[in-house]
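See below for the structure under consideration.
With one protein chain withheld, the remaining protein chains of the complex are depicted in position.
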Amino acid sequence: MSDPDLLYSDVEDDLRASVRDLLADRCEPAAVIAMYDGDRSLVDGLWKALAAEMGLAGLLVPEERGGVGASAREAAVVLEELGRAVAPVPFLTSAVIASAVLLDAEGDLLAALASGERTAALAVPLSTAPDDAIPAARADAGGRLTGAFTSVAGALEADVLLVPAANGESVGVYAVPASAASIRPVVSLDMTRQLADVTVDGAAGELVVADGERAVRRALQAGAALLASEQVGVARWCLDTTVAYLNERRQFGRVVGGFQALKHRLADLYTGVESANAAARYAAVTLATGDPDASIATAVAQAFCGDLAVTAAEEAVQLHGGIGMTWEHPAHLYLKRAKADQLALGTPGVHRARLANLIDISAPRMTAEPAGVATAVDDSHLTG
Amino acid sequence: MSDPDLLYSDVEDDLRASVRDLLADRCEPAAVIAMYDGDRSLVDGLWKALAAEMGLAGLLVPEERGGVGASAREAAVVLEELGRAVAPVPFLTSAVIASAVLLDAEGDLLAALASGERTAALAVPLSTAPDDAIPAARADAGGRLTGAFTSVAGALEADVLLVPAANGESVGVYAVPASAASIRPVVSLDMTRQLADVTVDGAAGELVVADGERAVRRALQAGAALLASEQVGVARWCLDTTVAYLNERRQFGRVVGGFQALKHRLADLYTGVESANAAARYAAVTLATGDPDASIATAVAQAFCGDLAVTAAEEAVQLHGGIGMTWEHPAHLYLKRAKADQLALGTPGVHRARLANLIDISAPRMTAEPAGVATAVDDSHLTG
Amino acid sequence: MTADETAMHADLRRRVADFLAAHDPLTSDRLEFLRARYDAGLAWVSFPDGHGGLGLPRALQLEVDQLFDEAGAPDNNRLANGIGLGMAAPTILAFGTEKQKQRFLKPLWTGEEVWCQLFSEPGAGSDLAAMATRAVRDGDEWVVNGQKVWTTGAHSARFAILVARTNPDVPKHRGLSYFLCDMTVPGVDVRPLRQLTGEAEFNEVFLTDVRIPDAQRLGAEGQGWEVATATLNNERVAIGGSAGPREGGMVGVVARTWREQPHRRTPELHDRLLRLWVEAEVARLTGARLRQKLALGQPGPEGSAMKLTFARLNQQLSGLELELLGEDGLRYSDWTMVRPEVVDFTERDAGYRYLRAKGNSIEGGTSEILRNIVAERVLGLPAEPRVDKDVPWKELRK
Partner (left out) sequence: MTADETAMHADLRRRVADFLAAHDPLTSDRLEFLRARYDAGLAWVSFPDGHGGLGLPRALQLEVDQLFDEAGAPDNNRLANGIGLGMAAPTILAFGTEKQKQRFLKPLWTGEEVWCQLFSEPGAGSDLAAMATRAVRDGDEWVVNGQKVWTTGAHSARFAILVARTNPDVPKHRGLSYFLCDMTVPGVDVRPLRQLTGEAEFNEVFLTDVRIPDAQRLGAEGQGWEVATATLNNERVAIGGSAGPREGGMVGVVARTWREQPHRRTPELHDRLLRLWVEAEVARLTGARLRQKLALGQPGPEGSAMKLTFARLNQQLSGLELELLGEDGLRYSDWTMVRPEVVDFTERDAGYRYLRAKGNSIEGGTSEILRNIVAERVLGLPAEPRVDKDVPWKELRK
């Protein structure tokens, strides 16, 4: 078969089941909702169980660097489950993005991340797309960093920050202990991935990647490719939960899910979720195999899955009726995550614009057409 | 009441009833369908009845110029009915557009159009938007014209062509007898407004408007404003006919119109048609009163009604099922008219782009953002 | 305008002028001014003489309100008492006894008594007629038990319009009655109902052995559904009928951001914003046209179509706004639970707007129910097969 395998292997199914079981036990909706009121007590224990006990922190790290040596295929499965539970853990920020930054780095920080002993975050705004300008601090000759970064995801959970900083001609990535930086929590649309504003003011950093721009872009690209699987997980929870609710809720003496207009919307949503699943799977597979098609696959997946997850969450809220608008019902967790994910690592519109260059569907040239008079003489018509 | 009156007056209701009655009698679907096989025998008699007998050709022409001296409000009502019947008459091209070109012209051509004695067409492609470059022939010193114009609407029904032509510095509009031009019928998507390619090769033209560009743009603007009412008529036929059919057709032992998914789609379509009606009405009213808001009103109406009529026709075909795909059923006439109308006088996208300038929602500047590294130093954060 | 109409306008303007001459809006006591305006028939001009009105066409109300506003007349608590003014008052007028009208309409209009609505229940949302709150007759009183939800302003309301089941042995639509319920009596327990925005704009209301005098029943026993339907029709007209200035509401907010923050613009967002701008402008015109129809006395279920559009546009615009804001769209103002008095989208941050707008297609009739209404009552398509129509309520599967 020449097509890449877009299904799940038995090993992946097992991984999914383990993650799902753990989340069912230890990541209850009420505890997640409490995060919006500032109670973050859920996070540490849950992340420890996933990262260290289950070994997920090292999933993408090669065995020789202390990791599990699995691939983006497996990481995608984990992200589907984390999305499905809106789990508030720094898997994407530390185990995917920060680890990808460090992939070519010397030193043992990557191994510490892989073991779950330490957790890192890349200090860029969550909204940064892979092709965007990368914000950077200034590094002086002694490796002391000065700069400010807004809306950084994973910083609250991190004990080490990966800070891009300009040192003379290039931009390196520096490791800075979280304790040496000012990390101010931000009231976030998605409190299950709460942001922080990060300032370093002369903090000592260790240069861990010399060619920082390349490493950061690669990491954001990997993050974008795998974020699509999180979005699929979010969307699938929304679909499944809504179908289950509508199969139970009765109005007008009938099961609400039997009303045809709702059935048709759910059929369309199912079609969308299945489509997103295929798109996200392809992005993960191309990332796993180093396929040159990964750039297109990632842009396609982000362009599609970002909107689809929002649609799924919006439909879930709407089709639950009033109950879906309440604080007690978990639907809003998914709406907020889906909307924040849509803005994360580049909006779908940004990814479509990136795609345009990759597939030779170029934008129009923006010459303001002079509204004037054109001479309509076609000499070929004038022979008769 | 400060809002302009968007309803229909009693006089307008009477006008509508007369036009509708005449069309019901003399514009049967089978005869309209026959036009696609080249049988245009319907056109002349029908246009004569409408233009001369009912006096519609002179609706927009002031009384002192030989017309009825009604306004765009009444012309809009006529166009709603013509759209509703996909009537193959040159009302839009002659009584609206050509008449608007001639509004400031000397001579008695306008009066001849108003009486229905003559019928004219402006020689520009039907797709020309009011701000587009206007194609023009070349006029020599003796008023002999040379040039070619493609996809001209109304030329087949016209006995006089209004030809924009460059004469030295400006562009004038010249009247040319149809018999002096080569008018080649074009197989058109909408054969009920069949296009023609027009060539003049040294034909003698009479200069009727010196400032041609201004007159042509004003005429295209009036045409665009009133085309919206035709689109409303098309859409309303589609809605009404589909509702009637679905209230009759039975499948699965039930009236098909009782299936909720279809009910909801028709409710949305009703909402769209009512909206289009308001938009088209406002465009007509602002045109009728010379309101400075007419430019915005026209762009809004075209941006909305062009797509809405297509949606209505597409829904009509779909919801009629197989029968809507057949040549015998008139639904396809409306699909073809709606799609052609969407491309006529500027697509909805073109009108949105025009609108952007009118309402100060400017396009982004198209500087390719350099994907590089930005220094993220915010000194205001560094005081702590 | 006919000669009669012109005379009517002139007469009304004169009455307002006379009233303002006699009651200086800037120096009079607020309540005294409002009570006097009510007594002068200049409150609701379409209401009958003696009940705040003059029996004039509804279309004249706008003009009167404008004249008073321009003169700086005091406000009758319009925003906080929307349910009272928009829904309770016309229902009391239509179905109330003379005594009820005398007792309730005046303090309602002046804003002294704010009203709320006790209709929806957890098990009776779209299927409102399925409500389970019971009212049992006990002499001259009714004893009410049940739970209501989605009650705006219940914590500050003095009275409520309430529908409860008085006869469970007949089909669901026929066993309901409509009451005017004092919110200060024992057994009324109002609890905030927190929403996805973090705020508690609504309440749950638990009713435990609440006693309501039979004199506060509105309409006949068993007529509750009919009365409630009249109330809800007024709600939908209220929600759907307003057509403000161009770029009013959500579209204006997003347009402002677009203009003020050019660095955020992209070609994709540009066309999407233009599309929504066009749709918002068309909705405004459609609303204006609908109001003109209503003024001519052609009311109908068409207001439901407006509400559909309004909800969709608010949702699409607020969703686009977050994409436009990018990084700033990821930040929220405050999740602290508060009980806001007024819902105003334009003064809040974009995240709030996005979340709050989700309610626009649920509150006051879900968009799904409104599409049914348009399809059945405007287009004449068949109703859904009703399996519960002739079954006694108590036998229905809940």
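In order of appearance the chains are A, B and C, and numbering begins at 1 in each one.
Following the convention adopted for this analysis, a residue touches a chain if its C-beta (ideal position, glycine included) is under 8 Å from a C-beta of that chain, and two chains touch if they have at least 3 such contacts.
Quick caveat: nothing in here was measured; it's all calculated off a predicted structure.
Across the entire complex, contacts from the unshown chain go to A, B, C. In the complete complex, the hidden chain is touched by one of B:Leu126, B:Leu239 or B:Val300, namely B:Leu126. Which of A:Ser18, A:Ser115, A:Ser182 or A:Ser275 touches the hidden chain is settled by the complete complex: it is A:Ser275. Shown as candidates are A:Leu246, A:Ala294, A:Val317 or A:Leu343; the residue that touches the absent chain is A:Leu246.
Residue B:Thr347 is the one among B:Ser71, B:Ser115, B:Thr289 or B:Thr347 that touches the chain missing from this view.
Touching the omitted chain from chain B are residues 36-37, 125-127, 150-151, 186-191, 195, 250-254, 259, 261-262, 310, 314, 317-318, 321-328, 331-332, 335-336, 339-340, 342-344, 347, 349-350, 352-353, 363.
Mapped onto chain C, the footprint of the missing chain covers residues 267-268, 270-271, 385, 387. In the full complex, the hidden chain is touched by chain A at residues 1, 3, 5-7, 243, 246-247, 254-255, 257-258, 260, 262-264, 266-268, 270-271, 274-279, 281-282, 300, 303-304, 349, 352-353, 355-356, 359-366.
In this text, only the chains that are shown with their structure count from here on.
Annotation: 41 Å between the Cα-based centres of chain A and chain C. For this pair, chain A with chain B, the centres built from the Cα atoms lie 47 Å apart.
Residue positions of chain A with contacts to 2 or more other chains are 259, 261-262, 363.
Shared contact sites, meaning residues of chain C that touch two or more other chains, fall at 266-267, 368, 371, 384.
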